[in-house]
Every structure is written in structure tokens, then in C-alpha cells.
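All protein chains of the complex are present and in place, except for one that has been dropped.
Presenting chain A:
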């Protein structure tokens, strides 16, 4: 989900009527104000308005000044949030609860999984500490604790709890952790065939897969499993070294290899 505070849409008059539907997810609106410009007319609607379901109100054409003020305020910097319940400012990132009234807050869109789980943004990670943080968070955030609370609190607890689940699952395993770290740096593994793949490597993968497929005894399977695990450990070290040095392309290549071997490791349980 994109983290924005001010989002500017330029659309035709025909598209205007569908704008409210585009932002049906109120959650992402809690932090955004939306300005739409249509030729000379400026239509301004805020998150409050959309929550009330009213579409937009046209602003007068005054607006040489209005334009420049719109342009000035366009920013993706973090806005200071206020607690939806008591109005006090919510300073910390990520914010789970208001420190004044202790009401559960909506998830912080700008927080990374590392911030949510209170871990340094490094590939090397203490998984025991991660697990403890996960349990501590779910103890207070899980929707089971909110069955007698207001609808809004239940909703926020659901979102927070789901997000914590996602963050935990992503950071727990080296493969997903590494891929997430690349994502944070704007790097993705594209869908589709890897045209530059090393044929020798693909051949090796084929042979291991075929051996696993053809294995007739538990011992054979375990042997292949052990070799695969060794390969994965070796790749983990290489990924850590590459990410530490900021060598993203190298890390990406190792993560791709890891993906293939992780699939093999999953198969041996079958």
C-alpha cells in the first residue's frame, strides 16, 4: 500500500464521479487529503468528507493563490498524526496505541516491517527476539481482546493484528526477509523467465529435482535434503554479506538461487 499524505489527482470530468469509489478503502484515507484539479476548477475533498460519503465540493476559482498553496503542500513527508479518540498527537512510529488514552490506532502506513517488529533493518536477525516481539504485540492487538469494544477499535485491531502477522512471517525466513529488503530499496524479482539464467545452474536444479522425484527410500530423500540445506546455509551467508556491503544485484542473484532451493526443500516433505 502506498504511503501518502497528500495525493493529487488530475482527471477528466467524466472520471470525477468515480473518484469516491476509487477510495473506498477508508483506512488509507485516514492520512490523506485529496485534491483533484479539473482544468481551472479545483475540487477539494478531504478524508473527512469521504467518510461522510459526500463526494466533493467545488472551490471557487479564486485561485492563483490556491494553486500555489496546493503545489507547496504536495509532499510525502510524514504527517503528525493525532489519536482518533482523544486527539492527542501520536508521535511514535509505528503507533499501536495512543499513549494518552491507550486506544488502538490504525496501522501506520509508513512503517516498515522492521520498524513494526522493532528490529534493525539488517539481514542478520535474532529470530527469538522477533518471535517474542510478535507474541507481545499480538497479546495486546489481537481482535479477541476487542470483542466488547467499539466497531472502530475492532476494525483497527484487525488491521494491526493482520499487519503484525504479515511482518512476522516476512521477517522470520531468510528468503522472504531478503526479498523484502530488496523491495524496500525498490528492487523486485520480475515475473517470467530469466533470460540470463546460467544453463549449468538450471541443469543442476533439474538433476536435483529429478533425483528427489526418483528417490525410493527415506535415506535418499534425507541425503538430498541435507545437501539442499547446506546449499541454503551457504546462500544465506552470501546474501548477508552482499546486503551488508550494499551489493543489491549480487544479493538478488543469490536470493533467486535460494528460491529454487527452497522449493526443493519444501518438496522433500512430500
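Simple rule for what comes next: a contact is a pair of C-beta atoms (placed from the backbone, for glycine too) under 8 Å apart; a residue touches a chain by one contact, two chains touch by 3 or more; residues count from 1.
The rule is short, and it goes like this: contacts and distances are computed from a predicted model.
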Complex member absent from the view - protein name from UniProt, among "Trafficking protein particle complex subunit 2-like protein", "Putative NADH:ubiquinone reductase (H(+)-translocating)", "Iron-sulfur cluster assembly enzyme ISCU" or "37S ribosomal protein mrp10, mitochondrial":
"Iron-sulfur cluster assembly enzyme ISCU"
What residue numbers in chain A mark contact with the hidden partner chain?
189-194, 197, 199, 202-203, 205-206, 209-210, 213, 256, 259-260, 262-263, 267
